[in-house]
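This is the structure, below, for whatever I ask next.
A single protein chain has been removed from this complex, and every other one stays in its place.
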Amino acid sequence: MIKIGIIGVGRMGKIHLENLSRKIQGVQLVAAFNPGKEGQKFALDHGVKNVSDDIDIIIDNPEIEAVLISSPSDTHSKFAVMAAKAGKAIFCEKPIDKSLKNASETIKTISNLNVPLMIGFNQRFDSNFSKVRTEISEGKIGSLRSLHIISRDPQPPPISYIKKSGGLFKDMTIHDFDMARFIMGCEAVEVFAYGNCLVDPAIGEAGDIDSATVLLKFENGAVATIENSRESKYGYDQRLEVFGSKGAIKVDNPLKSNVQIATEGGTQLDHHLNFFMDRYKSSYLEEINAFVEALKNNTPMPVSGEDGLKAMVLAEAANISLKENRPVKTDSIQIA
Amino acid sequence: MIKIGIIGVGRMGKIHLENLSRKIQGVQLVAAFNPGKEGQKFALDHGVKNVSDDIDIIIDNPEIEAVLISSPSDTHSKFAVMAAKAGKAIFCEKPIDKSLKNASETIKTISNLNVPLMIGFNQRFDSNFSKVRTEISEGKIGSLRSLHIISRDPQPPPISYIKKSGGLFKDMTIHDFDMARFIMGCEAVEVFAYGNCLVDPAIGEAGDIDSATVLLKFENGAVATIENSRESKYGYDQRLEVFGSKGAIKVDNPLKSNVQIATEGGTQLDHHLNFFMDRYKSSYLEEINAFVEALKNNTPMPVSGEDGLKAMVLAEAANISLKENRPVKTDSIQIA
Amino acid sequence: MIKIGIIGVGRMGKIHLENLSRKIQGVQLVAAFNPGKEGQKFALDHGVKNVSDDIDIIIDNPEIEAVLISSPSDTHSKFAVMAAKAGKAIFCEKPIDKSLKNASETIKTISNLNVPLMIGFNQRFDSNFSKVRTEISEGKIGSLRSLHIISRDPQPPPISYIKKSGGLFKDMTIHDFDMARFIMGCEAVEVFAYGNCLVDPAIGEAGDIDSATVLLKFENGAVATIENSRESKYGYDQRLEVFGSKGAIKVDNPLKSNVQIATEGGTQLDHHLNFFMDRYKSSYLEEINAFVEALKNNTPMPVSGEDGLKAMVLAEAANISLKENRPVKTDSIQIA
Partner (left out) sequence: MIKIGIIGVGRMGKIHLENLSRKIQGVQLVAAFNPGKEGQKFALDHGVKNVSDDIDIIIDNPEIEAVLISSPSDTHSKFAVMAAKAGKAIFCEKPIDKSLKNASETIKTISNLNVPLMIGFNQRFDSNFSKVRTEISEGKIGSLRSLHIISRDPQPPPISYIKKSGGLFKDMTIHDFDMARFIMGCEAVEVFAYGNCLVDPAIGEAGDIDSATVLLKFENGAVATIENSRESKYGYDQRLEVFGSKGAIKVDNPLKSNVQIATEGGTQLDHHLNFFMDRYKSSYLEEINAFVEALKNNTPMPVSGEDGLKAMVLAEAANISLKENRPVKTDSIQIA
């Protein structure tokens, strides 16, 4: 039984806490850290014994083998290094740090301290996307030639969030950068990005974009295109299709039901999913399962700190590309 | 080049004439018989040289090797026997005769005269349904266990037509009886039918039904269910699914286009086909191609007079079953 | 907080226990009865405080407001009446009794004792099927004309189970009889059933059938056909389609994933679900949620003892129909 402490019981923290407290085998959630009362109450209600606004109940507890960090992004580095120094394995929500330089240092520190680190790129664990990777690995479509990823959210986050998000590429496209590396199985060498403000002028006034298309050239010669929109009137649209020398694989969106109604107007299928948890629920469960499995079996973490850094490098390159309207080589991105 | 004469240029006749005049290889439509001027003009406009209201231009022309009979149902037997006596191969629209007894005699006569006879059960030639038969023959789903056929028309024919049609089972379900035998590859031994009037009371007043479900037990132990409706507000619904020891095959309806539109209301697919010719066009072409191929290669007709009779026996059994509310054995149906 | 006791921790019991212990809001599972140690351990492991092989820990506990009966079928009546006499609401797995007569008496007794009773016809709570019912109620497809239900299991249960099951109609088709009533919204008046042994001769030797087609005539003039098979090599196939005066609704099977792979051989979709729990998991959760909701709000149970009886009457009629090869009117089935 692996004893875990959770750091941060905000929106993402609640999702992880609920999974850890009931649905993950072989793990016991023994402590929760949260500054505010509301998150503390949530933890207590879910049967967590030790709940506090003092981080030491986790860091100083030798029984706790691993921590799950889901606190505000600007605290990730701090808590991760604390936990690493205390010899605890770390699952950290993305991003480990908004600054590429700081993220790199944090990951180096943790690596030197020799504790496992996993970054929360949950979409890899969506059963559809993980199946795509498996089929590719089994040679089903041969050598890869192209990949197209679509990510559209039902509506944008509040402007207050947008202003602190670091921009679309770091906040939203970052998942697709990781997915592109995951599917391609190799590194992107060049990035060309375009983005603008088509959904809400206020987003542009806040200095961000709400629509983007990014082209990534990979070292295997294949090309990925990523298309993002902060607004999709028909619900979550999270898809990809990959093409290779022997065929193509595509993933459709899940709908609310499999019911089809045929009338004079044509045939109607059900709606796309509109609630965040409906769309991503199982992937959050699966990523924690994967973290726990890797800990138990002492195997490498499926999503490493390096993976987190590489996605951030792509976001950085995309930002420069957008600003300067030119393709940007990934090896030109200075991390230090 | 096989020279053909067409007998009857009404609704079905025009479809066949158009195919024969332009789209069928190796055949030359040299004469057309039709009592009325409108059909005659149609034939002339399509390049047919000899057009007349005298049947002899076909029967007495030794160059004509085959006839296509698409005249009113009550003239089929007469013209078929004439053609057979003149040594001409026959393609005859269904039914060869509305009376089972007369149909049987006509087919016997034609058989004794040793001319090829094909009945116009065109649905066997729809590319989807013929593919299903091929896959079954190749053992794809093992031994058959069940079959479900749905046939629904956009709207009923006029009451005047209903009154002379012979009833739903003989007029509409007859195609599905043939399809069931075609897919199963063996004979039905018992029929249980239910039907009533759910669409239009006038149909009931005319002594017919507009909705029916028929259960057929086959000699291989498998069961087929056929569901018909004279009215489908969403368009033609012509489908089947067959289940066997190794799997199942199903056929969906073609839609007007492959366009899908996702909006706040859900995802909309296009309409089902609503025009007779859109739905069945290619099957009429393919059945004539099959007729011509069999003539050229001197191979058995894919849909024989016997096939026509057997479908009629099932219709007869269904009528008795409906009337007496009991299952009816097919071998209890007296033909003579 | 409604306190519940569970009677019977066998296969179905474990499913219900797991849901009650973690996933249902507003309910507290305080006691579990099971004769055997293995089920008792399961209950203890899931945090149930009072676990015993003595039924009194539930019956005699005044705090327990409701019981969930998932013991062997031949004990349902006994435990249900005990619970009713103790004033406890009852959720009872189907069937409440294998004998129609005993079931009727049990339900009458419970009704006189004025306690709520819900029967475990879980498929009504599958999100797809409940959505179909909702759309019909909202008039989406007008007045109903036909319904086709397909239920095929991946493989048959053991012969030992078959021998005690009461036969296919009582054991498997019973769910579809309930679904047909649920969808149609009215009563079946006549049943014509056919069944045979196409999957495994041992099933026939055990006196049962493994394949069946049942035709039900409903009081609204509509007809339902139900097709069952104890074996489907491609996985669970649980579907229905319903046709009405304004359109048609159909439900497809869920597949393991939404991944499609196109290669030289065509396009491959994923497998159907093969594990019982994958296919039905959410419906078991939803039916208990519905039970608890009805208790809290003091509203009628969504699936009553009467519903249970009526499905059994249809199974009885189907058995007679199969044996005597004739349609059987439901009002000819004597319950007492």
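A, B and C are the chain letters, set down in written order, and residue numbers restart from 1 in every chain.
Going forward, a contact is a pair of C-beta atoms (placed from the backbone, for glycine too) under 8 Å apart; a residue touches a chain by one contact, two chains touch by 3 or more.
What you see is a predicted model, and the numbers here were worked out from it, not measured in a lab.
Shown chains touched by the missing chain in the whole complex: A, B, C.
Check A:Gln28, A:Ser146, A:Ser165 or A:Asn289 against the missing chain and you find that the one touching it is A:Ser146.
Of the candidate positions C:Pro62, C:Pro158 or C:Gly266, contact with the unshown chain belongs to C:Gly266.
Screening B:Gln28, B:Asn61, B:Ser111 or B:Asn128 for touch with the missing chain picks out B:Asn128. In the full complex, subunit A touches the omitted chain through residues 142-143, 145-146, 148, 150, 152, 192, 194, 196, 198-199, 211, 213, 215, 217, 221-223, 225, 227, 229, 231-234, 237, 243, 245-248, 325-327.
By the touch criterion stated above, the residues of subunit C touching the omitted chain are 233-234, 237, 255, 260, 262-272. Subunit B meets the missing chain through residues 22, 127-128, 131-132, 135, 140-141, 246-254, 256-264, 270.
Operating definition for what follows: only the chains that are shown with their structure count from here on.
Chain C has the C-alpha centroid lying closest to the overall centroid of all protein C-alpha atoms shown. Between subunit A and subunit C the centroid-to-centroid distance comes to 40 Å (mean Cα coordinates, whole Å).
In subunit A, 262-264, 270 are the positions where the chain touches two or more neighbouring chains simultaneously.
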